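Only a single protein chain was left out; the remaining protein chains are all shown in position.
Here is chain A:
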Amino acid sequence: MNTLPQQLANGLFLGSMYGLIAIGYTMVYGIVQLINFAHGEIFMTGGFGALTVYLYVLPNGTSMWIALPAMLIGGGIVSVLIAVGAERFAYRPLRGAPRLAPLITAIGLSLALQQVVFNWYPDAKNDLKFPQLPFGPVHIGSVSIQSGSVFVIIAAPLCMAALALFVSLSRTGRAMQATAQDPDTAQLMGIDTNRIIVIAFAIGGFFAAVAAVSYGLRYGTVKYDMGFQMGLKAFTAAVLGGIGNIYGAMIGGLVLGLAETMATSYIDGIPGMQQLGGGGWSAVWAFVLLILVLLFRPQGLIGERVADRA
């Protein structure tokens, strides 16, 4: 099963998920220059929101075809509310404060969200079983794609295309670009920049929830600490692509997912590196890649040049 096409497919799946989460980091950073380190937990709560809908809202035995949209909506609502609430009550009062203050707040919020879920969600100390789509792996030639991966491989491009159209064509999207480039001047155009910031947090939250449902479908479980490493990797993907750039986030996600998958499956075939293969090294290779990009292309793969503000 470990053929190259199979590994490419695995990498694409993982990368799409990173990309969806990375959108949240990059949109918020692009507009308020804040690294929202609680975004990994916004992702995690989306997974729990979706699970809650399945376990406690829908009647037992609801078909997954009906449950899945409801879970997406439920998870989306939870993630969006937490993201927007964090902006309104944690970050907005600190706007204009030294950069370190909101950063520490974000880290605190991230720990708080984990602990709230850990302590209050029923049985949250264990891996919680996430419902699965009712069909087996899809085979395309020698490649086998699990049902859980099928979802993200369809959902991620749809989300991205919708976001790209929204940002480039809608009035609000253009206001968003203006706010990212120069928030003061955006206000002089009559743009309510507070509203734009809320929208950026909300879109990031919704995409994180879609990623969380993908995660649950693919790995079969959700857990209160699942946002930590996924968040860190997605942040890496955002920096890799060029933070602040939404296309960069998606491309950074895909590159990271592919690189990680390739490294863990092939590096141990290189003479002298037999010890360095396998899944346990995936985070190491992800961050090696990040360090290389930061050394040789600090603005990211397709990052914006900074010097264009005349």
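A few points about this structure:
The rule is simple: contacts are C-beta pairs under 8 Å (C-beta built on N, C-alpha and C of every residue); 3 or more make two chains touch, one makes a residue touch a chain; residues count from 1.
One rule holds in what follows: contacts and distances are computed from a predicted model.
Per the UniProt record, the chain missing from the shown structure is "ABC transporter ATP-binding protein", taken from the list "Heme lyase NrfEFG subunit NrfE", "ABC transporter ATP-binding protein", "Response regulator transcription factor" or "Anion-transporting ATPase". The chain omitted from view is touched by exactly one of A:Thr193, A:Thr236 or A:Ser265, namely A:Thr193.
Here the missing chain is touched by one residue of A:Ala9, A:Ala67 or A:Ala178, and it is A:Ala178.
Where chain A meets the chain that is not shown, the touching residues are 171, 174-175, 177-178, 181-182, 184-193, 304, 308-310.
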